[in-house]
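A protein chain is absent from this complex, but the other protein chains hold their places.
Our next item is subunit A:
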Amino acid sequence: MTWHVAEEDLRAYARGELAPPSLWSADTHLTACAQCRARLAGATEPAVLDAGWERLDAELDAPRPGPFERVLLRLGVADHTARLLTATPVLRRSWLLAVLSLLMMTVLVVRVADTPGLFLALAPLLPLAGVALSFGPSLDPTFEMAVVAPLHGFRLLMIRTVAVLTTGLVCNGLATLALPGYGLSALAWLLPALALTATGLALSARLGPVLAPALVGGGWLALLLVATTRADGHTPVPFTAAGQSAAAGLAALATVLLVQSRDRFDTGRAGHFAGGDLP
C-alpha cells in the first residue's frame, strides 16, 4: 500500500459522515488494507463499527460510477443527478465523438474555403438536436417509466437540457477557438443556438419531441438560405447586430413560454405517445 486513509477521514468514516468521492476511496481502500481496518476498529465504538461494516457490505454491492459520472461528482453534482445524466443517451461517449468529429470536419472546411458560414449555420443546430434527442421515447428506453415517476417531467427535462446544452456549447466553443482568424464574429452562433434550443423545447410541449425541433431546424436553414441570398456580399442578417438582438429576444420569449407550459411535460400531453402503437 502506497497510502492509507487519513486519520481525519477515518474518524469521519466511522461516524458515517465522510462524503463521496472520499467515501468511495475509503471503501475501496478498506476492503484491501488490513492496517486501516485495524485503525478503524480501534477508533470506533462497537455499535458504530457494526453499522460501518454493514455500510461497507452495502457499498460492495453498489455500482461504481463511470468516468463521466465521476467527473460530474467532482464538479459537485449530486450523486442522484449524476446518475440521471449518465442515462442521457446524447451524453454518451459515442455521441460526443460524433459531434466533435462533425465539428472538426466543419472547421477544416471553413479554414480551407475561408468562410465561416457553414460553421455558423451548423453550430446552432447541434445543441438543438442534442436537447431534442435527450428526451422523448425515441432515444430514451426508460421514457415511459420516467413519465409516470413522481420526479416532475419538466425537472428531468431541465436537468438533461442544462447538461446537454452546456456540453454542446463547450464543443462549439472549442471549435470556435480553432477559428481565431474570424475574431468575435465566429461566436455569432451562440445566441441563435440558445434561441433555436429554447424555441424547439417550447414548441415540443405542443408538437412533440420530433416535429418541433425538426420545424425549428428547418426554419433556421430556410432563414439562412433567404438571408444569404439577400446579403449581396455582406454579413447575412442573422449574424448582424440586429439579427443577434432578435435571437436574444426570441430565446427569452421561448424560455418564458416553455416555463408556462411546463405541466404539459408532466401529463403526457406533450405529444410523446401520439405516434405510438396504441392501443
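Some notes on this structure:
Simple rule for what comes next: a residue touches a chain if its C-beta (ideal position, glycine included) is under 8 Å from a C-beta of that chain, and two chains touch if they have at least 3 such contacts; residues count from 1.
Note that in this section contacts and distances are computed from a predicted model.
When the unshown chain is looked up in UniProt, the name that turns up among "RNA polymerase sigma factor", "ABC transporter ATP-binding protein", "XdhC/CoxF family protein" or "assimilatory sulfite reductase (ferredoxin)" is "ABC transporter ATP-binding protein". If you put the hidden chain back, the residue from A:33, A:87 or A:118 that touches it is A:87. Across A:149, A:174 or A:252, the single residue that touches the chain missing here is A:149. Not every partner is drawn; the one left out touches subunit A at residues 20, 55, 58, 61-63, 78-80, 83-84, 87, 140-152, 156, 263, 266-269, 273-274, 278-279.
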